[in-house]
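Before any comments, here is the structure.
Excluded from the complex is one protein chain; the other protein chains are retained at their positions.
Chain nomenclature is as follows: A, B and C, assigned in order of appearance, with residue numbering initiated at 1 for each chain independently.
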Amino acid sequence: MQLEQMYQEIILDHYKRPHGKGLAESFNAEVHHVNPTCGDEITLRVTRDPVDDQKLLVSYDNQGCSISQASASILFDQLNDQTLATGEQAVDHLVAMLQRVEEPNEDVLGDGIALVGVSQYPARVKCALLAWMAWKDAAIQALGQEVSTEGEK
Amino acid sequence: MQLEQMYQEIILDHYKRPHGKGLAESFNAEVHHVNPTCGDEITLRVTRDPVDDQKLLVSYDNQGCSISQASASILFDQLNDQTLATGEQAVDHLVAMLQRVEEPNEDVLGDGIALVGVSQYPARVKCALLAWMAWKDAAIQALGQEVSTEGEK
Amino acid sequence: MSLLDVATLRKDFPILSRSVRDGKNLIYLDSGATSQKPTSVLDAERNFYETHNAAVHRGAHQLAEEATIAFENARANIASFIGAQTNDVVFTKNATEALNLVAYSFLNATLKSLTGAPLPAGAQRFVLAQGDEVVVTEMEHHSNLVPWQELCAKTGAVLKWLGLTDDGRLNYADLDTVITARTKVVSFTHQSNLLGTINDVAKVSAAARAVGAIVVLDACQSIPHMPVSVEKLDVDFIAWSGHKMLGPMGIGCLWGRNELLASMPPFISGGSMIETVTMEASTFAAPPQRFEAGVPMAAQAVALSAAVDYLQAIGMDKVAAHEHELTTAAIAALSEIKGVRIIGPTDSHDRGSAVSFVVDDIHPHDVGQVLDSLGIAVRVGHHCAWPVCRRYDVPATTRATFYIYNDLNDVKALAAGIKQAQEFFGSN
Partner (left out) sequence: MSLLDVATLRKDFPILSRSVRDGKNLIYLDSGATSQKPTSVLDAERNFYETHNAAVHRGAHQLAEEATIAFENARANIASFIGAQTNDVVFTKNATEALNLVAYSFLNATLKSLTGAPLPAGAQRFVLAQGDEVVVTEMEHHSNLVPWQELCAKTGAVLKWLGLTDDGRLNYADLDTVITARTKVVSFTHQSNLLGTINDVAKVSAAARAVGAIVVLDACQSIPHMPVSVEKLDVDFIAWSGHKMLGPMGIGCLWGRNELLASMPPFISGGSMIETVTMEASTFAAPPQRFEAGVPMAAQAVALSAAVDYLQAIGMDKVAAHEHELTTAAIAALSEIKGVRIIGPTDSHDRGSAVSFVVDDIHPHDVGQVLDSLGIAVRVGHHCAWPVCRRYDVPATTRATFYIYNDLNDVKALAAGIKQAQEFFGSN
């Protein structure tokens, strides 16, 4: 049954027990993304790691379907305290995997490879991408901020 | 040939040698009607007969196709120096004839019965009606004017 | 037997015999979004293109004549379906455009009155002053909310709204406070596309009339499903879409009171809506042409007219009775399932066939996905009525809507499908 390919056990686990949910108090950038067709939303904060400020700490709060929630939880596992480059590579690969132009790569996506079943349901692809697009937006803002601050120095 | 039923000799005669064309200098009401789809226009003036002010003198200037021009010329023959009642009866009958709900009545329309062939071409019906609708509009205005003047007495 | 002969009707809808998701029979419960089309409607459209196609109101050759007659006959037939005069029905691309047409009439009349540009007699009723009020309800589809928000943002008018009761009805107690002497227009839905609620038009209209406001009715969810007559409804405008009533996409309608239509400035302008044009200035045709700029969707009008014929052959009272029976059954079936909450009235009185619900611990999107895997097409999300979701504190709902081609088996399948979703997600 196709359905079980999308709702794999590992997805439902992330959905029921999401990792890293809850917003950090301080942050360098915050974004709020919505999926206008279904109303799923995520607020995502990115904080530059005080030790290595090219690494980005992630926190989020969200509401939505199992796919969008599980996907955010997986994102936390994969991208918390990672660089923009690592994250962008993961986002690109996720998009490519969901468009079925790349085979799932566990090294890049971790549990995220279980999202491959979503590619059968075009209307759900944006659920799977919501958190990742928000992360990319926030990460660029968080780093850009500094660039502009530096420029003013 | 259907075409000859519309363009009867008598219609073409009116078209080529229109009766009563040219605007009177003094008038009680003037209207300007256009057929927006084809651009045919008529300026029509109604003057109350000094002898019997319930009778209405007609003058007009127009440009347009053979049907709209012939129809104005016929209108002049039929309605010049006639009452509103006579005119309205003629307009009603012309409409009914063009919608094929009444048989042509020469007593009412004179040469206008030759317009019956127009009923085969729905797009041309408004050409045939242009002058007559303008006349009705002007006639009501010309008489209405007086009513309001009298009201003020 | 009050039910329609659904088995026979279904033969007229080719799409209903297709299968989805690995060979499941299609059970289409999304007619609230758009209805399916019977063969007679598709044939009417195709026949127009294959035998009469021409631009209407623009030519004198035979095809143009035939196309124009077909188009205007369609208008007459569609108008008579709601008991209206032919020339009081304007064709738009959908109900959304129809509602915007009315909202923009207020904007355009207001602006032209400010600049002193020519306006039709009577246009004063559409002129808004700073602080004038526009009233909607909390159960509006976005298409009957956002255009009014936009109007207010541009004119300084104030948007107000009637709230909802906990059981999914309009809060009529609000009428006295929300509608005031400053209210210029009250625009509300006949039937909620999310809750299913059928509103008391007379009650709202009376309150609007008492202050001289113009009354606009969004009939998208009523005209396809019940007898609607302009004579019985005391409103000024009615907007609806063709695609929800067995008609094609790309056509909607606005009915308006003749004297109001005549007093409105144009909205979309261009070819075919003019009287005279010079480079300096233009004057405009009478309604409905004034509001139908450009080559209109004549083929779609002809097809929508065929949809009207189809519905009339069934009888709108029968359509309503049939849906009522399905709705009652659906409410009963869903109420029996533990963990299912219906968003909207749970009695079937004054209620149409939209049955929205949430299931404990399963997101509406996921419920919909399980139903889809069983061949059951429902809609999930906020249904373009996001404020209703907020009002009832749900992120979204799963919604089933019924039409003439559905029967009690579909209701059973829906209930069984919800239970399967609960099993699948291990809730309940």
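Here, a contact is a pair of C-beta atoms (placed from the backbone, for glycine too) under 8 Å apart; a residue touches a chain by one contact, two chains touch by 3 or more.
This one's a predicted model, so the numbers in the text were calculated from it and none came from an experiment.
Considering the entire complex, the omitted chain makes contact with A, B, C. From the options C:L9, C:A54, C:V127 or C:L414, the residue with contact to the unseen chain in the full assembly is C:A54.
For the options C:V134, C:I198, C:M245 or C:M297, the residue in contact with the chain missing from this view is C:M297.
Summarising the interface, chain A meets the missing chain with residues 34, 36-38, 121-124.
By the touch rule set out above, chain B reaches the unshown chain at residues 1-3, 6-7, 12, 37-40, 63-67, 69, 121, 124, 127.
What chain C contributes to its contact with the hidden chain is residues 14-15, 18, 20-21, 26, 28, 30, 33-34, 36-37, 42, 45-46, 49-55, 58-64, 92-97, 99-100, 107-108, 111-112, 115, 117, 138, 141-147, 149-150, 153-156, 159, 161, 241, 243, 248-252, 266, 268-274, 276-282, 293-300, 365, 368-369, 371-372, 376-381, 384, 386-387, 390.
Basically, only the chains that are shown with their structure count from here on.
Per-chain Cα centroids separate chain A from chain B by 77 Å.
Between the Cα centres of chain A and chain C there is a gap of 38 Å. Counting only residues that touch two or more partner chains, chain C has none. Not a single residue in chain A touches at least two other chains.
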